[in-house]
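FYI, not all chains are in this one, though none of them got moved.
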């Protein structure tokens, strides 16, 4: 790089971009909160091969996984208001579709995406919990719902945790695409800052460091949590 | 809604987009090739006994996992030539495809190292022991018994990684490489940014069909190579 | 106490049970023998509704149920009167030993927590696990796990305990400790229906031995008669394969 | 980009011994200013002018490299490209990072796209006073800077400015839907979309209006080490302007000879 790195700018941008972290984390957390239960339920519909829902979730997963997120963002961001607008017009609902904060679209897009990932994650995780656990729960008089809440889900979660961690890291990274919806998250903040002084490389390095920090922290937190959840899996003393 | 939405744009976009799959395939193909080699190397480092190389390989994987592709791409696109210029090598004339392939290979390598490692670890140690106990050498045991089985385990994850790679076209476009995604952007620009929704729907249809084909292809492969594996048998 | 009539069960094409009848009196210990695939496990599972029979009736003291069309309520009622001990233990992996036993009491039976813990400790002491309350299943040997499985069943004080090959997943040396526990419980008057390959248990403890093959009961009777004087050719053939005919060492 | 097209005027250029090939980056998705057409050739007002410049400079051969405007800015700054065209306006920050030549490249009419009911809004002041919402503008687009500068000059009456991405914002549709009250556009593309008979939004010709609030000079950006190239450019563009070539191209690509209003242009 001919003019060398502008370190003070890099540091400034780092802090500017840091102010985008709350939005990125908000999207991540909301999407996870929506996607975890739905992903789990849809995974069950696939495992139990429930007639219509199973087909639906197969097609859904295949579409979401088969197409780039940025394209999905575009489609949702542009078609949802059109659809809603048409519907509102038809039924004379007096509401302005366009006053909606774009973050809602981000919630929708990233939730839909995460659900698709988690369906597959839970599907394989549930399969690793032996059927015997459910049967044992039934045999001591628990209902299916009780068995799931108290026995199956806690065990599924442990197995699924590494993959959920993966999905979370990918989600955090993907929120950088939120700039396409004018969300003032990390990348957009850094770009606006870079635009003021034209130090793009420094801006990218700042973004790089921030994501690296956040994602490693998240990975670390998941590992710690997994260790705690796994307490019951300690190998028997040799 | 009809005011803006015109489905004919979808059907018209598809034939215009299809030829650019060539570029998508070329980039993906090269990245898979180099990335798999890198992944193999990293997996060997992770599985080896040397603590230092284990840590390097794990650290590398973490960094790659945590870096958004777009950031990595720009760091490579501008950083690599800047480094090479110090050795008197001018990479600025290289096609942007070159940098895209480097970026994807680095990422794919990190992904593959995990795929290869877990596939290797899924093979029962007894297979190796049985092989040496009938007199095979180390190399023969790996080449004839371990790897063929690990390969089958790795296939589905390999397919997934490949799918992810195919979808990164949006990235390549930011530095001007025109694959299907880039072509879609050009078509939209050609329409003065209008009817973008339809073009992107056309694009996502292509991606969707493509990913289904890849998935099916890998299922077939798995079936062919998994002769003798348990799940073939229905109890 | 428990009477089973005419159970039928198929999985797709394969018929597994084709008309099995069974009578078990209060305090009886009934052992079911039979070659692999003869439907022993399926029979037990149908009784506990882990599998839905295609046809058949169960009379449980005052309750009479159609095994194919039982309502949820009936199923719960019958499950309250039975308990199951699984071949591979099926302890709740995410719960401690004590929690494994209390789970069904507190959540299933709605017994107050303190009372439940007392019952559970009693049951665990009976199987000599007083020092393992807070251990997780993964920290126990197979024999200990199966003893927890038995304590879990006993604590529910069911009318009948169903055992599906409770020792066959154990190392030979650990088999003894589990059989010992089962004997103790049997002697206390618990009604038991046991699928096992342990001939010594059948001989020593059972009141009745039932031999199944191909989804039907081929022969049944008191153990002495059954082993010394089997009537059916199929029974004889089976016993010849399972008992080491030349194993007569004394120590 | 892999799609590079060298100048067609090699015969002329090669009369001189030393020919230097320089890379001119252009935004390949910015019709009608610059774009890659269906046959894979670069074209557009900015590109065509630069082609003419190339013809007049035998010692240079221009190689046009298509890319995105993100990459163009970084690339020209870092020296990956020697110069770039993307309908660039002059801004203070840019002038520190790029060489602006003496002579501008073209003119761009910048205005507000509004619905018919809001046709009375003529200036950014009006727009701001009305409290209207504006479609997001890509942060690296000079339109963003222009609004930003306005806001800094009028801290009491700022326009609601949001950074976004041009790829997802279809200004005319958004305005017509009511998703936003107004958007910034340049006249050329409004003309081609709405006014033109075959424009994709010609059906909206009675619903939306374009109110010009400024005509701005656009510039090629040169890498800081390319003063010589910038000087050569100046020579050539002067000749072209004298020959009214730029006026012709303006009419061809923007549907209007913007040079007629040159006198009123401030920057």
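Going in written order, the chains are labelled A, B, C and D, and every chain counts its residues from 1.
Operating definition for what follows: a residue touches a chain if its C-beta (ideal position, glycine included) is under 8 Å from a C-beta of that chain, and two chains touch if they have at least 3 such contacts.
Fair warning: this is a prediction, and the values are worked out from it, not measured in the lab.
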| item | value |
| --- | --- |
| Full-file chain stoichiometry, since only one instance of each kind is pictured | A x1, B x1, C x2, D x1 |
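Here is the rule we use: only the chains that are shown with their structure count from here on.
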| item | value |
| --- | --- |
| Centroid spacing, where centroids are CA-atom means, of chain A and chain B in whole angstrom | 21 |
| Separation of mean Cα positions, chain C and chain B [Å, integer] | 52 |
| Centre distance in Å when chain A and chain D are each reduced to the mean of their C-alpha atoms | 38 |
| Sequence positions of chain D contacting 2 or more other chains | 70, 74, 78-79, 167-168, 170, 177 |
| Overlap residues in chain A, where contacts from two or more other chains coincide | 1, 74, 78, 82, 85, 200-201 |
| Full enumeration of touching chain pairs | A-B, A-C, A-D, B-D |
| Complex contact set, residues of chain B against chain D | 3-4, 16, 23, 74, 77-78, 81-82, 92, 95-97, 173-178, 185-186, 188-196 |
| In the complex with chain A, residue positions of chain C that touch it | 48-50, 76, 79-80, 82-84, 86, 88, 90-96, 103-104, 107-109, 136-141, 152, 156 |
| Footprint of chain B on chain A - complex, ascending | 1, 62-63, 65-72, 74-75, 78-79, 82-83, 85-86, 166, 169, 173-174, 176, 187, 200-201, 204-205, 207-208, 211-212, 214-216, 219 |
